[in-house]
Every structure is written in structure tokens, then in C-alpha cells.
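Every protein chain except one is present and positioned as in the full complex.
A, B and C label the chains in the order they appear, each numbered from 1.
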Amino acid sequence: MTSIPSQSESAFAPTAAALATIARGFHARGWLLGTSGNLSTVVSRDPLQLAMSPSGVDKGELTAAQVLLIDEQGQMLSDHGAKPSDETLLHLQIVKDRQAGAVLHTHSVWNTILSDLYATQRGISIEGYEMLKGLDGVRTHEHREWLPIIDNSQDMTSLAQTISETLSRNPNAHGFLLQRHGLYSWGLDLQQAKRHIEILEFLLETLGRTLEVKR
Amino acid sequence: MTSIPSQSESAFAPTAAALATIARGFHARGWLLGTSGNLSTVVSRDPLQLAMSPSGVDKGELTAAQVLLIDEQGQMLSDHGAKPSDETLLHLQIVKDRQAGAVLHTHSVWNTILSDLYATQRGISIEGYEMLKGLDGVRTHEHREWLPIIDNSQDMTSLAQTISETLSRNPNAHGFLLQRHGLYSWGLDLQQAKRHIEILEFLLETLGRTLEVKR
Amino acid sequence: MTSIPSQSESAFAPTAAALATIARGFHARGWLLGTSGNLSTVVSRDPLQLAMSPSGVDKGELTAAQVLLIDEQGQMLSDHGAKPSDETLLHLQIVKDRQAGAVLHTHSVWNTILSDLYATQRGISIEGYEMLKGLDGVRTHEHREWLPIIDNSQDMTSLAQTISETLSRNPNAHGFLLQRHGLYSWGLDLQQAKRHIEILEFLLETLGRTLEVKR
Partner (left out) sequence: MTSIPSQSESAFAPTAAALATIARGFHARGWLLGTSGNLSTVVSRDPLQLAMSPSGVDKGELTAAQVLLIDEQGQMLSDHGAKPSDETLLHLQIVKDRQAGAVLHTHSVWNTILSDLYATQRGISIEGYEMLKGLDGVRTHEHREWLPIIDNSQDMTSLAQTISETLSRNPNAHGFLLQRHGLYSWGLDLQQAKRHIEILEFLLETLGRTLEVKR
């Protein structure tokens, strides 16, 4: 570590450990294979600092010591020889737009398939499931969740902009899909973000398998 | 703990540990994702007291120390800062109607799909499988199990009443489904309730995949 | 233990431990849910004695201490308060007819589905897969394995007889299915029997999912 304010330093170690535990669990479920996906948590709000999984690392073996500390420009404050993901900009955008305390991004088989299957509709409507009640602020299974689908891109600045506009147009959305890429969700803290990912992954698998059974 | 009678106190610790172990195992199988589902066991019959998983807690990390003790009105006897699930009333209803020693409730992908697919038939008939013999009192695979499907609702008092009527009309049922919500099963004790859940989840997945293959 | 010959006594402890490890691993894969299935290994040939999983026990928590020692009539030589499965007779029949050193019986979703789907053909032909080479004596993927399907029954004496006749008519079979019930396989020892189960379960899942994709 080079210059972590004392406020965030004390928060960093347990946060990094919790983030690594979630990464290993999601990898075991096949949601972060091949070093895909990334995870972040806010460690300090002012100045904004995130604990973030490094790029190109096996999430099934992620340790707290490998977790990076980055600032609000996505620059590293810790010195690991590792580097942050190009998608750091997307995490920062979501943190700012949603006042999120944590952002998680998974690549599951089912989120990949459904992000493609419903791409022309620009999103997926999920309605009538009890599991929706696990999403922050939802009180009944009669809730209708619109999960927007955004075109994939390698231009992170442009993609962050598109995401920001999408979030603005969908103020109640708890996540979004990048087409043939993966799922982003977030929460007030890491536990809530994990809960949201588990719920959205569950619902996407349920919708996908329902198509198989009903067709 | 505030006021646990000595009788139940001695039973509570091992019961809470067993309940937490089952919760973590079911979470690993994807049956309790996103803090969904809940688990209870009778600790004392007179007065009626249940060990119960708290609301809103990650079942993949549930510890014995987090397990609540509740009375027959669903009020907490232990003081954790946690709170019991709204579905506590349903657990109490089943304990009373079936003289159950444990009640388990799972949200799996397959139970969600089949609870919806067969909703208009008000239940699922499962017949001819050897696995049925694992249900208490069943001696042959020629048994026919009727798994009732009940409309989902957020009104727990009304839902408890509907469940009670359904159990009364189906005295031999070992479980029931709430539509697009999940599976309830129970047993004389926690081990038997776990066995019943595993069997019903297995049979629902078998029926669901059979539809995929045969269609 | 009451009267184990010294020959088998020394072999019993490591065998029981190995058998319990396999049981827990198969339960994790969903092949022994709800206390279903059973596992046995020959501990002594003369007199014939088997280490065998007890009836009605959660295979996900099976310990070496729970494993029973039984004689060639299926009577218990150890005194646990547990009892052997009714299917002990089937294990003994296979041990005698095939000179098997171990017999394993699983209840998987895929073996249940395919045992039903192909029941009118009285078996499943599996041909052209490299995985077949893992079956004892098979040298090439061009091998054709015939996996017989036998009607399920609760009459164990009659079922043992049918199995014996089926094995006699299919001297090269490495396993068989009981309709809507499960898979039996065996091997010269526990390791080989485990290998055979893994291979047959893999091939049955491959055939089942191929039906889903090709339909």
C-alpha cells in the first residue's frame, strides 16, 4: 500500500477478505470462469476509493491480498504488480449513479444466453416471482422488474456513458445485462450486491429453463 | 438469549447447529439463493418453541449463533437484532396441523418452474418412482404422491389458513408448492424433513427434465 | 463388532472409510439424495462378507463407523442399531454372479429419466464414445455397451433372480438400470466400481442432453 487514508485502511482488510470469499463462491458456481467478471466495494466515499478484484486473475483462487485499492479515476493506490480491469470505469459509473456500496459483475451461461435471446427487445421483463422480493425495495412478488440489455462494446468510456443513460431511464432497475457478455448488479453494501446477483442469476436460469420446458 | 426454559435450552444448541448445516448445504445446491427460504425445528412442544432461521440472512453462511428461538405466536424469545421471517406463521401452521418436528422451505429453479407449469391443475401427480419410498410411510414405488399447488400471497394470515385447508384435504401429502415461490416439506424431525426435501426436489427436477427430453 | 474373523477385521476399517468417502462425493453430485442408493465392498471371500452402507442414512454424512458388516445371507455381523438395505440381496447376487469386489447403486436424475424413456426397448445401446474405454476390458471407443433395463419391483428375492438371469444373458454388461429407480454397476474393487459409475452416469447424461439438443 502506498497512500491509503487511515479511514479506508481500517475498512480495507475485512472488505477485501469478504470480496475474495464471494469471488471464490461465484467461481465455484461457474459465474466467473476463465478470469472473467469483476467485483468492487466502496471503501471510502470522500475521497472515493474502491476495493477491486484485479484483472486476469483466477477468481477461484482470489485472496484478500490480491484485491486492489483504486481511486475515483480508476488509478491504483496499492502497488501489486497487478492491474485493475478495463471495466473499472463501469464500476465507478454505477457507484456514482446509484450511490452503490458494491458492484458485482458475473458471466454465467444463463445470463449470456438470455442477454442474447432478448437483445432485440432491449431488456427482459421478470414478473410474478417470489424471488423478486429479495431485490431492495421490492415488497411483493407482483413486482415487475425490467432488466435492460445494453450492446456490448470495448470502448469503456462510451459504454460507461450508455450505462449511465440506461440507469437514468430505469431508475428502479437492480441490474442490467451486456449482450453476450454478462450481468451487472449492485447494492448498498457487498452483502446486498451478492443477494441481488444470486436473485437475478436464479431468475434468469428459471426463465431460460422455462423456455426449454414450455417450447 | 432472554428466557428459554431449561428443557429447550439444552436442545437448542445442537438443533441450531444441525439447522445451519442443512441451510449451508441447500444453499450450495442453489435451493436457498439470495437469502430465500427458511428452516425451522421444534425445540419444545409445551410450550411450543421453534428454532428458526432469521430473515434476510445469507443461508450460505448461516451459523448456529444466528438461529432464532421463537414461540407459538412467532415472537422471538432470543435477542439477536435479527428478526424472524414473515413466513414463520406458515411454519407454525404446518407444525400444528401435521405434528411436524421440522419444516423446510426451498426456492429451487425446478420447484419454481413446475409450480407455475402445473398451476392450473392445482397440483402435480408423481407416481411410479422408487424415490417415493423415501417419503415417510410410503412402502412401494407404485405410490401416487399428490403435491398440491397453492396461489402465492403476501398475506401470511390468509395464506396460513389456505395451507391449513389444503393439508386437511390432502392428509397424506408430504409437501406443497406455492406458485412461482417454492416448496414446503416437513418431517418428524430435521433429518426426515431434509430427506423429504431432497426427494421432492429430485422428483421435480426429474419431471422437469423429462418434459425437455420427451417434448 | 461381534464376531468378525481377523482376516476381514483388518480389511474393514480402510474399506469402510473409502466407501463412506465415495458416498459423500456421490451425494454431493446429487446421485444419492434422500438416503437413496447403497454401496458395498467385499471384505472377505471365504466366508463371504461385505462392508455395506446402512439403510435410511443420509449419504452426505456417512461415516466409516456407520458402515455395516454383513454375511452372505445378508445378516449383520456388526451391531449398530442400524439395519442393512432391503437391496442387500441384489448386491450379494451381483457379487456372486460377477465375482465383483464392490457394487454401487445410484439414483441420479438422468439415470432415472433414461431408465424410463428406453424401458420398452429393455435397454440402452451406448456406442462410439471415448469414455467407454474406462469400462473394464474395453479397448476402443468403437465398443458397443448394452445397458439392460429391468422392471422395478419390491420383491427382492424375485428381483435378485431377474438380475441374475439378465447378467447371464449379458455377460459383458458393466451395469444395468432398474426402471424409474436407478443404476447398478460394480468392479473388481471399490475404485473400479466408482470409475464405472462415473462413466455410466456421464454417458447417460450425455445421451439425455443429446436428445434435448437434437430433438
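Here, a residue touches a chain if its C-beta (ideal position, glycine included) is under 8 Å from a C-beta of that chain, and two chains touch if they have at least 3 such contacts.
The shown structure was predicted, so the numbers you read here are calculated from the model rather than taken from an experiment.
Note on the chain not shown: across the whole complex it touches A, C. The chain that is not drawn here is touched, among residues A:Glu72, A:Asp116 or A:Asp189, by A:Asp116.
Taking the complete complex into account, C:Glu205 is the one of C:Glu72, C:Asp86, C:Asp189 or C:Glu205 that touches the chain left out.
Chain A residues in contact with the hidden partner, per the touch definition given at the top, are 30, 33-36, 58, 60, 107, 109-110, 112-113, 116-117, 152, 154, 178, 180-182, 208, 211-212, 215. In the full complex, the hidden chain is touched by chain C at residues 25, 29, 128-131, 134, 139-141, 191, 194-196, 198-199, 201-202, 205-206, 209-210, 212-215.
Keep this in mind: only the chains that are shown with their structure count from here on.
With chains as nodes and touching pairs as edges, the resulting graph is an open line. Superposition of chain A on chain B using C-alpha atoms only gives a rotation of 90 degrees, nearest 5. Taking the mean of all protein Cα atoms as the centre, the chain whose own Cα mean lies nearest is B. Centroids built from CA atoms put chain B at 31 Å from chain A. Within chain B, contacts with two or more other chains are made by residues 212, 215.
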